[in-house]
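Here the complex is missing a single protein chain, while all its other protein chains stay put.
Letters A, B and C mark the chains as written, and numbering starts fresh at 1 in each.
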Amino acid sequence: MIPRYSRPEMVSIWSPETKFRIWYEIEAHACDAQAELGVIPKESAEAVWKAKDATFDVARIDEIEAVTKHDVIAFLTHLGEIIGPEEARFVHQGMTSSDVLDTCFNVQLVRAADLLLADMDALLEALKTRAFEHKETVCIGRSHGIHAEPVTFGLKMAQAYAEMDRNRNRLLAAREEIATCAISGAVGTFANIDPAVEVHVAAKLGLKPEPVSTQVIPRDRHAMFFAVLGVIASSIERIAVEIRHLQRTEVLEVEEYFSPGQKGSSAMPHKRNPVLTENLTGLARLVRMAVVPAMENVALWHERDISHSSVERNIGPDATVTLDFALARLTSVIAKLVVYPDNMMRNLDQFKGLVHSQRVLLALTQKGVSREDAYRLVQRNAMKVWEHGADFMEELKTDTEVMAVMTEAEIDEKFDLGYHTKNVDAIFQRVFGKS
Amino acid sequence: MIPRYSRPEMVSIWSPETKFRIWYEIEAHACDAQAELGVIPKESAEAVWKAKDATFDVARIDEIEAVTKHDVIAFLTHLGEIIGPEEARFVHQGMTSSDVLDTCFNVQLVRAADLLLADMDALLEALKTRAFEHKETVCIGRSHGIHAEPVTFGLKMAQAYAEMDRNRNRLLAAREEIATCAISGAVGTFANIDPAVEVHVAAKLGLKPEPVSTQVIPRDRHAMFFAVLGVIASSIERIAVEIRHLQRTEVLEVEEYFSPGQKGSSAMPHKRNPVLTENLTGLARLVRMAVVPAMENVALWHERDISHSSVERNIGPDATVTLDFALARLTSVIAKLVVYPDNMMRNLDQFKGLVHSQRVLLALTQKGVSREDAYRLVQRNAMKVWEHGADFMEELKTDTEVMAVMTEAEIDEKFDLGYHTKNVDAIFQRVFGKS
Amino acid sequence: MIPRYSRPEMVSIWSPETKFRIWYEIEAHACDAQAELGVIPKESAEAVWKAKDATFDVARIDEIEAVTKHDVIAFLTHLGEIIGPEEARFVHQGMTSSDVLDTCFNVQLVRAADLLLADMDALLEALKTRAFEHKETVCIGRSHGIHAEPVTFGLKMAQAYAEMDRNRNRLLAAREEIATCAISGAVGTFANIDPAVEVHVAAKLGLKPEPVSTQVIPRDRHAMFFAVLGVIASSIERIAVEIRHLQRTEVLEVEEYFSPGQKGSSAMPHKRNPVLTENLTGLARLVRMAVVPAMENVALWHERDISHSSVERNIGPDATVTLDFALARLTSVIAKLVVYPDNMMRNLDQFKGLVHSQRVLLALTQKGVSREDAYRLVQRNAMKVWEHGADFMEELKTDTEVMAVMTEAEIDEKFDLGYHTKNVDAIFQRVFGKS
Partner (left out) sequence: MIPRYSRPEMVSIWSPETKFRIWYEIEAHACDAQAELGVIPKESAEAVWKAKDATFDVARIDEIEAVTKHDVIAFLTHLGEIIGPEEARFVHQGMTSSDVLDTCFNVQLVRAADLLLADMDALLEALKTRAFEHKETVCIGRSHGIHAEPVTFGLKMAQAYAEMDRNRNRLLAAREEIATCAISGAVGTFANIDPAVEVHVAAKLGLKPEPVSTQVIPRDRHAMFFAVLGVIASSIERIAVEIRHLQRTEVLEVEEYFSPGQKGSSAMPHKRNPVLTENLTGLARLVRMAVVPAMENVALWHERDISHSSVERNIGPDATVTLDFALARLTSVIAKLVVYPDNMMRNLDQFKGLVHSQRVLLALTQKGVSREDAYRLVQRNAMKVWEHGADFMEELKTDTEVMAVMTEAEIDEKFDLGYHTKNVDAIFQRVFGKS
């Protein structure tokens, strides 16, 4: 996570200020529940809320931690400085540090997920808009980087939309999975604290109680969360690579928006490089690199070891901040993408009519020609186009073996672009519920 | 995937015979739909079913592919050899190879998922049985590998159960995601084939139509599938590492079942090594290594490139076969695990009473001692146990500062193990819906 | 590792037959050394060589292992069946299974490395040949997929050569690192065996003694080995991606060799897809996926655990067989690559002269125009080419601000392609030691 690829709202979720605020809320709600159970005095629980509007002094907490070498104790000491040591006496009672740390981390991940879901909504909206805008904008489809048959640019956007919509559902599921709270004590047995405290805190924070914890919330939940971020990043990469390809000099079917004052290169003023989507390709690698360590974090020893902590202190902010930035950047790229329908048609026609060879092949077999013969007939005319720049339709019409089974009109019909787009509405109906 | 870590049922899903059988069914169902639409003659569609009970000759297909360098064409040629070239003429019409390959791959993944789900059911059953058997078997809980507070062995099993149950739900979701069918032609536009064919084939194969495909089914689905396998593998690793720890010579709270004739080592006959769980640790790494390439596979170029294919030819079988083997092995390890409750108690008592220090600390603060003072009092007596092998309870009872606020009976009460297990039933209720 | 992507010589290194042969040699050489030390009778050591020309019966060894559940004991029992149980009595004395297993694995990796080094020699040769063949074949250089300045196709080959040559050196170093032998007993202390045995066996097998082992040879060596394979795979991917780009329909500067009988697609006969380099892209992912588990294998517990074993049984053969296949495939692709110099020139000229804008910019600043002004002048003329298809040279010659500082002849000179290739010889001299 570096400022260059960060947005403030996501960054703020991971600030020390936010973290201490969440710690405070966990402790304060736990005190309420403890007071309700009669474990601690009601006045003590109420006193904790005196810090409700306090700003916690991060530098002061760091200072205390430098001595105690324990972050939660440092925080509690500082809390005592605010609300009075006597009033703070019952705070954290029966709890273990991880109750606070893990519940807080999940709160942060849930908030991060909510931002990411909003990002995805914006991206979906942009993709949908461009999809309908270019529903009928015909361009060549390519397999293996080689011209295949016509598609529309709107279809490309619809594919991206469907993929991102799946990703949205995955993230929603991962958010649900990560939205748990554990206040279960040193080894998860609730020996020193009633499960009711966990239930209360969970409800106040919009979480569910973790059914069974150890000292920590089980890390398979987090592994799943980061795995989903990795899949989303991979989808971003796919769309970015598509745009990079379409912006290649020889293709130039789309271009990233290029603001008037922007300089493309220090030396080559005509260059407009797809630097945003190239950047997204790299950002995808960054998000994805969190997946393996998050999985390695699962196998903690016994009721916990702390090896996961340093990993999460990094990948928690890094993966979410980077993905937030990437989603926003991609949304902007899509929304502003300059599309060149004329270039799309020029490319589609590059090999005069060859794009229709599949239809001709089919027509020949439907006329009773064997698959092998039809293939041979199409291939020999296609090769004239490929090698000598001939026009495919003209060649077919002078091929006596072809003309023996097809009429000119029948051949003409096989070169109709509308044939390829006739089911686009049906596909849009599937993807968007309308066309 | 090597025989040593393979089970036949999962291996057979990935055999050439199974693959060609699925290809055949896709093609035959597609012909039915095409005939229904009037695109091909009904008799031709019916003729395809002549091969219904045929066994496809893998060697022959390989032979043809050596010439054509195209696997689907080779298969179709061989099918023509079985049902007659004339009857075979309409097979595959309007389709592209990927329609067959991708739909087949998803069928295989769905079948693999079904086997894995059955594996997980068996594992869950074994975990549940051992959980209830040892619900009250007290052992020491450990954080950082260091004794913390008592738990029960049944709780450890319940944690594993809850984790695997989450994994089961994840796999179920991944199975749903991967259960799609694409019969959409060369670039996914249904230009040459009616969407109704896809709908028909999907229904026959227990799949859903892919809402929008390119030439291929989008690979984010597969990335998600393999990511889930990676999470499951990580959970297997966690349980395996737990058992390996508990079987350490100095701990010896459990042992993998050791059959009478088995030799532990060529040189040290007393050794009983946790080789199965060590093996599971390695197998987890193998399953997990499919995750990154599956994500790298997402960003195919334009309407498809074939870079994903070699990856999937390997990780498809490898990850599922290995995970199937690992789940079965873990189930057996759990079911047969030899548990030593006496050793558990011996370890728990290793530092005479020190395990109860947390309760004493709490009791002191509840008696009005400040957190800092209570900590100091507990620590100074604990250190005598730690450093000189003293008995914690006895030390407390001779500490005048402690006795100034607590009675002997109160101290005795703090050393009751039942205190730690009182909420085990509540946890079991959460996890298993009963206790 | 699947037959489709395997070559027999590399596969045979990993066969059970080869493995047992190596085990035998280790044991037989160890017996010689033990006899020399007087630890076992000379006749017993000699007797072991009776099996020198024996073929070990893999099925029989498997049968024994099914009972003993120990592979080395099974092998030794079978060896006893060949040379007589009495003679076999002293075999393996003082050794531990890992002495045999680990030394054998390293022998296999060394042999694999030797094959890979030979593969790389062939690849380097092919790259060098094509580099010199196309040393002066001018094509457009591209950054961000956008036309930049001219390069030559030979330079691209030279870059690939230099990169692969570095990889060759890395593999050579990794081979040296992995070429160690450990015969140090159960925990590496040589308690039961003299270090001289290790020295003797190492010398006979072309290895160096491992300076300090535990029960096993330390796995950082293997992690390094597989990491190097991962880097080589990444370089293969780079070259493969370059070719895939150059074969794109709109670019078509090179093509993979397409044999006369080969069918490109079941439906589109004109398509010649870069399927070999797409395949190489996928194979690179497969080789690379061994890197992380090989690193995870390093942290074995204490003097060893066996978690690494299942990983290595897979990635040992898989990564080396796949890389061997990939290197051979890439060599063939390079050697047979069809290069289209005419298309290269056509692409280079796509934006009439714009490729020379950098030179013009430089010339203007050398004439005393400020960097900002020069940039502005070049940009305004370049935009006419870009947007209206104008000819860059002509535009410059009609721009009064430009002509105020430059003559027509000076402008002409800036459009000379030779300017860009003048240092190709110097680069070749650096890379190949000749030009």
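Everything below uses one rule, namely that contacts are C-beta pairs under 8 Å (C-beta built on N, C-alpha and C of every residue); 3 or more make two chains touch, one makes a residue touch a chain.
Because the structure is predicted, anything quoted here is derived from the model rather than measured.
J.: Which residue, C:V187, C:A203, C:A335 or C:M383, contacts the hidden chain when the whole complex is considered?
T.: Of all options in C:V187, C:A203, C:A335 or C:M383, contact with the hidden chain holds for C:V187.
J.: Thinking of the whole complex, not just what is shown, which of B:V100, B:M224, B:V292 or B:I334 touches the missing chain?
T.: B:V292
J.: Which is it among A:D194, A:E242, A:E296 or A:E395 that touches the chain not included here?
T.: Touching the chain that is not displayed is residue A:E296.
J.: For the chain that's not shown, point to the residue among C:Q93, C:T129 or C:N343 touching it.
T.: C:Q93
J.: I need the residue numbers on chain B that touch the omitted chain, in ascending order.
T.: 140, 142-149, 244-245, 247-251, 263, 265, 267-275, 278, 292, 296, 347, 350-351, 354, 357-358, 361-362, 375, 378-379, 382-383, 385-386
J.: Touching the missing chain, which residues of chain C?
T.: On the side of chain C, residues 85, 89, 93-94, 141-145, 148-151, 155, 158-159, 162-163, 166-167, 170, 173, 177, 185-192, 195, 209, 211-215, 218-221, 223-224, 227-228, 230-231, 233-235, 237-238, 240-242, 245, 281, 284, 288, 291-292, 295-296, 298-306, 358-359, 362, 365, 370-371, 419-424, 426-427, 430-431 touch the unshown chain.
J.: If the hidden chain were put back, which residues of chain A would touch it?
T.: Per the touch rule, chain A residues meeting the hidden chain are 1-2, 4-5, 67-70, 72-73, 76, 92, 96-97, 186, 192, 244, 259, 261-263, 265-268, 273, 275, 278-279, 281-283, 285-286, 288-290, 292-293, 296-297, 301, 305-311, 313-315, 318.
As a convention for this text, only the chains that are shown with their structure count from here on.
J.: Using mean C-alpha positions as chain centres, tell me how far chain B is from chain C in Å, no decimals.
T.: Between these chains, centre-to-centre, one finds 33 Å.
J.: Indicate the residues of chain A shared as contacts by at least two other chains.
T.: Each of 142-145, 148-149, 245, 292, 296, 358, 362 in chain A touches at least two other chains.
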